[in-house]
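With one protein chain withheld, the remaining protein chains of the complex are depicted in position.
Think of it as A and B in the order they're written, each chain with its own count starting at 1.
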Amino acid sequence: MPYIPHGPDEVAQMQAAIGIADLDALFDEVPAQLGSRDLPLPHGLGEMALRREMEERAAANTPLRCFAGGGAYAHHIPAIVWELAGRGELYTAYTPYQAEASQGTLQILYEYQSFLTRLTGMEVANASLYDGASALAEACLMALRLQGEGKAILVPENLLPAWRQVLDSILGWQEIPLLGVPYDRQTGRMRLPEGNSDSAALIIPQINACGGLEAVDALTDWAHARQMLAIAVVNPLALAILKAPGAWGQGGADLVVGEGQPLGIPLSAGGPFFGFLTCRKAHVRQMPGRLVARTVDAREREGFCLTLQAREQHIRRGKATSNICTNQGLMVTAATIHMAALGGDGLRRTAVTCHAQARRLRDLLAEVPGTQFPFPGPFFHEFVLRLPRSARAVRDALLERGILAGICLAEWGMGEAGDLLVCVTELASDEDLLDYRDALLVTLKDLSA
Amino acid sequence: MSTVPDNLRYTETHEWVENIGGGRYRVGITDHAQELLGDLVFVELPALGSQIRAGNPCGVLESVKAAADLYAPISGTVAEVNDALVENPQWLNEDPHGRGWIMVVHADAAAWDGLLDAATYARIAEA
Partner (left out) sequence: MNPAPLIFAYDHQRDPVHGSMEEAEALADIPQALLRGDALHWPNPSELEVVRHYTRLSQRNFSIDTHFYPLGSCTMKYNPRIAHEGAMLAGFARLHPQTPAPAMQGLLRILWELQEWLAAVTGMVAVGLTPAAGAQGELAGVAMIRAYHQSRGDHQRKRMLIPTAAHGTNPASARMAGFTVVEIPTGHDGDLDLAALDAALGPDTAGIMLTNPSTLGVFERQIVQIAERVHGAGGLLYYDGANLNAILGRVRPGDMGFDVMHLNLHKTLATPHGGGGPGAGAVAVRERLLPFLPQPRVARDEQGRYRWLDAGDLPASIGRLSAHAGNVGVLLRAHAYLRRLGREGVERVSRYAALNANYLLKRLQAVGFQAAFPERRASHEFILSVADLQRENGIRALDVAKRLLDYGIHAPTVYFPQLVPECLLIEPTETESKASLDRFVEVMQRIRQEALETPHLLREAPHHLPVGRLDEALAARRLDVADRG
């Protein structure tokens, strides 16, 4: 019996202690009409057969060299990261409510909070939310709590579409108005919003959905001049070289969110990832999610515990800042180890390499006849390539050659039919870039024939 | 056994009220309330000048293990608030009837009449 340790003698002894003749008696309070049925599940597999089946299923996913980004990025994860995060003491630990029995997890979360505040230039970080998109939804709800209910949120139309859809759902259920901020179709960049709407906050993505960099200082100042909060949406790897949101504009961004996946989290077809949220200390009581603080015990020994739990669902219930309970503890553990393993130098080096390789590929692709780059201007490791053919046809052709060429913007309802969002990371060697260019050359020829 | 001073009046939601004359009433939470809440770490005070209605929440008291609404014991206007509580929430535990006072409210004399006396409240607190 997999994972159930009882032998027949033990079962008999336990039944005797309870005073029952068989295990069915344990369900005598359940109305008879709700009885058991034959479950239409297959029979169980032994571990050997299960391993084989999983390997077969894994092999049925085509191995590809990845040039797709769009909020999920292929990076090198040092071997020690999951070796350590997979230790049973971390992998099978519970939420650290009993602080004395969880100092390992709690200190790791405190270190995580410290890494993130330094990275984003803010004062407080929570211990994670589910992913970047839902973190953004939570930040909007937080902005409304701070600014007054009934206001709207300004949402740029060049935010990743899937993130916008998440806002539509989560904020839509509370009937919160979302006002779109158009972007310039020539540059792919946000326009300054028109007029003086009564909005609680302006969302500012750095980097935007087309890989481009926004004028974050001007946008932050614009928001503050109208008594709006500035919500920064950032890529944590990019912050190794880009200005931290805490330094944007005159006053700095007020809330910072993003997708933490680039920090040591496998792509894994989209999850589990984790969302980060950092803010000013003055706003901490309105921040959702768990928070770890440093303190002492009765013998003045330093330790860590969860704090401000009164904001959370298990105490405040209906009036909680959020309904979040389980978050992404293991992913944050891995991310913390990853950040330590890379160090400040390693993170910066990785970011520089990503951008250098992206520029190199862009230059190579510029030599391919028929290609264009519709959005000039600064970008970080991701850019839009405009093809003379359907981006989808090109992507499918390159798939046959073992290359995931990028994301078709038309599938997102953005850009034109020939637009492909191409991402390059440090995983791409110079040969990989040449292979991409050669594959594209051949494919465009084939498609013209 | 919590302390229940005789000169004060009370609500079922564990606030005390002191008649300080001139239509002004000082308000705080009882010794029993601070025992229940545990160590207080944060207080959200009502705004100066705001109108409060008896029985409605007008602030928040947060401890490490609980967050409770502060209910207005009487209807009126908030004339003073004890801002020092923001830096010193522990006064609510240490001296709930003295240094831990929360606000002073301008109200009708009728408000005082509707409140519980010390003996009645003491019975509620011990139950």
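Quick notes on this structure:
One rule holds in what follows: a contact is a pair of C-beta atoms (placed from the backbone, for glycine too) under 8 Å apart; a residue touches a chain by one contact, two chains touch by 3 or more.
Predicted, not measured: the structure shown is a model, and the values here were computed from it.
Within the complete assembly, A:Pro96 is the residue of A:Pro96, A:Gly252, A:Pro374 or A:Gly415 that touches the hidden chain.
Set against the missing chain, the residues A:Ala21, A:Leu34 or A:Ala449 yield one that touches it, A:Leu34. When the missing chain is restored to the complex, the residue among A:Leu330, A:Leu387, A:Ala428 or A:Leu444 that touches it is A:Leu330. Interface residues of chain B facing the missing partner chain: 38-42, 62-65, 89-90.
Heads up, the rule we're going with is that only the chains that are shown with their structure count from here on.
Averaged Cα coordinates give chain A a centre that lies 45 Å from the centre of chain B. Within the complex formed with chain B, the residues of chain A that make contact are 285, 307-311, 315-316, 319. Chain B contributes residues 41-42, 62-67 to its touches with chain A in the complex.
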